[in-house]
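Missing here is one protein chain; the remaining ones are kept as they sit in the complex.
Entry: chain A
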Amino acid sequence: MAYEKKVNELNLKDTELCLGLPGRTEEIKEEQEVSCVKSNNKRQFEETRDEEESTPPTKTQIVGWPPVRSYRKNNSVSYVKVSMDGAPYLRKIDLKTYKNYPELLKALENMFKFTVGEYSEREGYKGSGFVPTYEDKDGDWMLVGDVPWDMFSSSCKRLRIMKGSDAPTLDASL
């Protein structure tokens, strides 16, 4: 069976000495289709075995693995990348170290030396030309501050501080 063949190959790969972590299989990528779990409606067995993309760092997470209930996962560190338009390099912050939006925004202001404007639900951030946005689990770019903090911190994948004229106003996007 095709599957058994792959298992045997994997066995050998797993016991091979290499510098990577056990389980990382860059070679396997050539043989199998690599697909992201999210976009895959009907997961065939082969695809679930290895979703790793060719560039590290982290593997795409398999649904429900490891089998730890979601409320326990709150403990873990959750670093997200932060970019600011015009800044030469990105930063990383651990969202878990902040308890609310004011704390986060203050940290961002300190990190990138800017001030964010006044937030209102209707008009977003006004007054400074800097707009903090984030990419959520679904891949959509959202305005920081619209949803409750807990919801934000568990669904935020990365942050981007949009600047000045680059930052589209809400009116223009509608």
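Just so it is clear, a contact is a pair of C-beta atoms (placed from the backbone, for glycine too) under 8 Å apart; a residue touches a chain by one contact, two chains touch by 3 or more; residues count from 1.
Here is the rule we go by: contacts and distances are computed from a predicted model.
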Item to check | Protein name as given in UniProt for the chain not displayed, "serine C-palmitoyltransferase", "F-box protein FBX14-like", "NADPH oxidase 4" or "Ubiquinone biosynthesis O-methyltransferase, mitochondrial" | outcome: "F-box protein FBX14-like"
Checklist entry - Hey, which of A:103, A:123 or A:150 is the one touching the hidden chain? => result A:150
Checklist outcome for this item: Absent-chain interface residues of chain A come out as 1, 3-4, 7, 10-11, 14-15, 21-24, 38, 40-45, 48-49, 58-59, 61-73, 75-77, 150
